[in-house]
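Before I ask anything, let me first share the structure, which is written out below as structure tokens.
Removed from the display is one protein chain of the complex; every other protein chain stays in position.
On to chain A.
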Amino acid sequence: MSLGPYASFIVTSYALVAAVVVLLIVWIIADYRRQQARLQELEASGVTRRSGRSTVDVR
């Protein structure tokens, strides 16, 4: 597969899209873990939901 004289433009485009998509995924996963950790901290300190269910219970 030859990309011709403008290969740098094509490769840069694909690399940039890959980088931004990976960043989005990492950011969302890190945010999820951060919120879970905060909820567990609060639960450990004795603060619970009015329903009495675990703060991290999603079932």
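Here is the rule we use: a residue touches a chain if its C-beta (ideal position, glycine included) is under 8 Å from a C-beta of that chain, and two chains touch if they have at least 3 such contacts; residues count from 1.
Note that contacts and distances are computed from a predicted model.
Undergrad: For the complex's missing chain, which UniProt name, "Cytochrome oxidase maturation protein, cbb3-type", "Putative nitrogen fixation protein NifT", "NitT/TauT family transport system ATP-binding protein" or "Heme exporter protein C"?
TA: Missing chain, UniProt protein name: "Heme exporter protein C".
Undergrad: Which chain A residues would touch the chain omitted from the figure, given the whole complex?
TA: On the chain A side, contact with the omitted chain comes from 1-7, 9-10, 12-14, 16-17, 20-21, 23-25, 28-29, 31-32, 35-36, 38-39, 42, 45, 47-49, 53, 55-59.
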